[in-house]
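See structure below.
Only a portion of the chains appears, each positioned as in the full assembly.
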Amino acid sequence: MPVPAPVLYPPFNIVRLSHVEFGVTDLAASRAFYVDTLGLQVTYEDDESLYMRAMEERGHHCIALRKADKPEARVLGFKLYDTPDLDKAAAFFAAKGLPVEWVERPFMGRTLRTCDNFGIPLEFYVQMDRLPPIHQQYKLYNGVKALRIDHFNMFTSDVDASVAFYNEIGFRTTEYTEDEDSQKLWAAWMHRKGGVHDVAFTNGLGPRLHHTAFWVPTPLNIIELLDLMATTGYVANIERGPGRHGISNAFFLYILDPDGHRIEIYCSDYQTVDPDLEPIKWDLKDPQRQTLWGAPAPRSWFEHGSLFAGVDPVASAMTAQPIIAP
Amino acid sequence: MPVPAPVLYPPFNIVRLSHVEFGVTDLAASRAFYVDTLGLQVTYEDDESLYMRAMEERGHHCIALRKADKPEARVLGFKLYDTPDLDKAAAFFAAKGLPVEWVERPFMGRTLRTCDNFGIPLEFYVQMDRLPPIHQQYKLYNGVKALRIDHFNMFTSDVDASVAFYNEIGFRTTEYTEDEDSQKLWAAWMHRKGGVHDVAFTNGLGPRLHHTAFWVPTPLNIIELLDLMATTGYVANIERGPGRHGISNAFFLYILDPDGHRIEIYCSDYQTVDPDLEPIKWDLKDPQRQTLWGAPAPRSWFEHGSLFAGVDPVASAMTAQPIIAP
């Protein structure tokens, strides 16, 4: 079996994925998309940036947008369990020969900036500004009524290598697709917080960000968003869905923000807290793994992704090797 | 405007569409589809036939299947308001030069057999056996939990001629697609019972039955059916959807029965009882008329349909004229 055994006692304790920062070319257009259409709640904004949280989140933000010359994904953020985990994380990445830096980040405490084995920019923190609960202020619910950020999905040129790296820092694989012929992983879903995934990796020109997902309570939220987008000028931003994934069992919709950053709206996955939860294996030749109901994904879904700031996927692909051998 | 004005006092009073009869090649396979998967309730069955009703219907059946050598749609049934309407209907069809016959039909009272201007076989009745209500026997709800038959959709080689004919017998147009260039109708939706349609016509090789629709209460019923079909061997029978039609505003799914008869599962249309309800016009060039959310229909959806027993659509198409001029 190509999926490595879970590491029960990882070198540091990641609680969950936490936030993403995007470079966007038109803050007003992004605000119309994320705030007026998706219904995310603004927690800070100025001429250069826009911070938002979803309805049940108490941390200051799950998505930060910054005005930029070109669209890009700047960093993927993760929350650590306790203060000592920061130093343990720094030691881990340094030992891998990966860059380690302590950075100042707005609304966040001490923050470690680094990257994974393929150069994907990561940041880790323990404390972020906490805000009062708004999940029972039903007057604020709007758009798709996203409750929380759910996961990141990344293109990688070597899924086995990516899975090995994240497995080592405690992510546990819940489902995966294997190419029966080559015995190589085609895609994998890995979690920390007890759902199907915090991060997923899919085979392709990497490293790039395939999508960022938000969790909603029912498929009807997704249908409402489709109706809203279809009648407010966003019909071309609807890329794929609605549908049910075989993998994860989630009901999904994929949409594109005004800069082409892909967002998934997602519900109905399952609880995965058992450390002995057996990963579910899917065959690359089984089309129902992608859409249980059989409809194929459009070509763009396999090809398009967001570049990570300062990371050149072509160069990476040409070497056909991870930047850092695991 | 190409849609004729509604006839407020038609020659006879049609209450609603009522039932369809299909020839099917394997009754057991059809039973697995309609009863075990869709959840329709059997009201009579023997070696040659299977009669079913939906959950809120009190009439004996909305769909009758008969063992046949080849798949075909045998007749479309409509309920009339009162006994005198039967004779008025017979007079109307006879005056058009269309065949008129009084036939014996199981579970039904006096029944008029005729056809429309393109040869589509029709039957009209006032009385059908009435059964006790089962809509509150929740133990019986199963599959997609269809509540009632909703409409028939037919291919016709001349939509204007079909609409003119059905308009004359009291069907009122609620929405239609017009080809702006030719000023001809491309498709039209017409009702008697107060929803968006009892019958619809779409341009194509006709006369053929495009689909028969059943009404369900919420999109979640349709999602449940998709999950069920996808995991019980029916994934190839899922043809199109789920989605929202621009026209009718309905949430839809199209599936194929084991003989290729197309079934639509349908919800969320609107009330149309006002006789002065203005028809909504759609442009043939507007792709959102078909799917509000933008996803195109597959090619099969435009090409495949059920033949009506004894009616040759090719011959009809070659004459490029209605069988009977309206």
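Going by the order they are written in, the chains are A and B; count residues from 1 in each one.
Everything below uses one rule, namely that contacts are C-beta pairs under 8 Å (C-beta built on N, C-alpha and C of every residue); 3 or more make two chains touch, one makes a residue touch a chain.
All of these numbers come straight from a predicted model, not from anything done at the bench.
Peer 1: Assuming 2 chains are placed, give the number of copies in the entire complex as this structure defines it.
Peer 2: My count for the entire complex in this file is 4 copies.
We adopt the following convention: only the chains that are shown with their structure count from here on.
Peer 1: Rounded to a whole Å, what is the gap between the Cα centroids of chain A and chain B?
Peer 2: Centre-to-centre distance between chain A and chain B: 45 Å.
Peer 1: Which chain A residues qualify as touching chain B in the complex?
Peer 2: Checking each residue of chain A against chain B gives 218-220, 223, 226-227, 229-231, 235-236, 238, 242, 244, 251, 288, 292-295.
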